[in-house]
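The complex appears here without one of its protein chains, the remainder shown in place.
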Amino acid sequence: MPLLDLANPSRFLSLVDRVLPWLVVATVAVFAIGLYQALLVAPDDYQQGATVKIMFIHVPNAWLAMFCWVVMSIAALGTLVWRHPLADVAAKAAAPLGAAFTFLCLLTGSLWGRPMWGAYWVWDGRLTSVLVLFIMYLAVLALWRTVEDPSRAACAAAILTLVGAINLPIIKFSVYWWATLHQPASVMRLGAPTIHSSILVPLLIMGLAFMLLFLTLHLAAMRNEILRRRVRTLRLMQAQAGA
Amino acid sequence: MSGLAALLERDIRLAVRLGGGAPMGVLFFLIVVTLVPFALGPDLALLRRIGPAILWLGALLASLLALDRLFAADHEDGSLDLILMSSVSLELAVATKALAHWITTGLPLVIAVPVLALFLGLEPWTMGAVALTLLVGTPALTFIGTVGAALAVTLRRGGLILAILVLPLTIPVLIFGVAAANSAAVGPVPFGAPFTILCGLTLISFVIGPFAAAAALRHGLE
Partner (left out) sequence: MRLLASDLGCVRSGREVFAGLGFSIAGGEAMVVLGRNGAGKSSLLRMIAGLVRVAAGRLALEGGDPEFTLPEQAHYVGHQDAIKPALTVQENLEFWASYLAGPATAKAAPEAALEAFALADLAALPAAYLSAGQRRRLSLARIVAVKRPVWLLDEPTSALDALAQERLAALMRAHLDGGGIILAATHTPIGLAGTKELRLGEPA
């Protein structure tokens, strides 16, 4: 089974070394196409003007913010249920990436909203639920850092990730409900205008570009984590040799 | 290097390497600030009005977090015994540990204020006032907190007992801190009066904190 083949860290490392340069090239290429399409080809919004183009960064980041949690959840199942050796490496590598994408989503959303509402932040349903997702990512990162032993940290993070996976839809629903309790006077919709193909195509290309970016960074991060663990093992051996 | 400088360097190094202080404190601060709108509703006008109070309460609670490890870690591994056997004055040692704690936990909270003020829609002027009052007030929270931490060091409970001991003592700091921050925004009261009192409270805590904490450590260990 191909998955079992990758279970060997050394074989995984050599696979990453071969694949990563191609991924980098592909990522840069798709970004180039996507940005060209988004900035130069797609039309301005009649209401928001050119600032609507931030959407081409904001929306893919939102997709990836949620996708990363899915990746972490699958990795968590890999750690707890199937005991795949690389599962906890995948989980640990994905967490900072997820946090970064979520942060970018918040940042671009805030910059997008500033010209519209005159404020950098409003407590509407969508932004707030992304903020909670961001806090959840930081919580997982905090857990990884706090528990010293890597395998116990992996178990703890896996449990938190899975609980989060169940909870995040609930949180999202309750936040949207909370936001509707106090419907502000103006319609605070950060939505994209009705999706027209001239908007949709660049959006999907940018989505693909960010997905490739995630894949590249994730594999690189997994490689780093494996190497980091090897250093730790070497240090342990050094300590024992010096006894 | 002198003993106190070595102690300061060690405590800062440990806080940075263990990563408990600054990131956790700021994260907790963020969470508290996020919780308030969930409880009150997303009324930005209301949040703007009580913003300074929310930030002060969040900083107060976040400051409290790392306090229980202040002496407990040294007590558990026997370092506290050796600190007591040094010719370095225990009061100065406590003050040095409190300083290290403030640099690694309190100061990051102050730095986080501008970002968190965004969430509450505060005006730049108000945000500056909150940051300044917290800059002056968080050292007081830390130094007062050392008393509670010292009293609680030999207790197995930890956690809430420390909060119960320390929080009432921090009430004056909270009162004058929020008053000064609010007065810059709204206030009939000018900024100077409560702010000066806040500075005074902080200076008093620099003296009372280490002396009381040192006494508590000496008596608690026997």
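Per-chain residue numbering starts at 1, and chain names A and B are given in the order in which the chains are listed.
In this text, contacts are C-beta pairs under 8 Å (C-beta built on N, C-alpha and C of every residue); 3 or more make two chains touch, one makes a residue touch a chain.
Remember, it's a predicted structure, so these values are computed and weren't measured experimentally.
*Asks:* Among B:7, B:109, B:179 or B:216, which one touches the chain that has been omitted from the display?
*Replies:* Looking across B:7, B:109, B:179 or B:216, the contact with the absent chain belongs to B:7.
*Asks:* Can you name the residues of chain A that touch the chain not displayed here?
*Replies:* So the residues of chain A touching the missing chain come out as 148, 235-236, 238-240, 242-243.
*Asks:* For chain B, which residues lie in contact with the unshown chain of the complex?
*Replies:* These residues of chain B touch the chain that is not shown: 1-3, 5-7, 10, 13-14, 17-18, 76-79, 81-88, 221-222.
Please note the rule applied: only the chains that are shown with their structure count from here on.
*Asks:* Could you state the distance in Å from the CA-based centre of chain A to that of chain B?
*Replies:* 33
*Asks:* Hey, which residues of chain B end up touching chain A in the complex?
*Replies:* Residues 19-20, 23-24, 27, 30-31, 34, 37-38, 41-44, 47, 118-119, 121 of chain B touch chain A in their complex.
*Asks:* Which positions of chain A touch chain B when the two form their complex?
*Replies:* 110, 119-124, 128, 131-132, 135, 138-139, 142, 145-146, 175, 178-179, 181-182, 184
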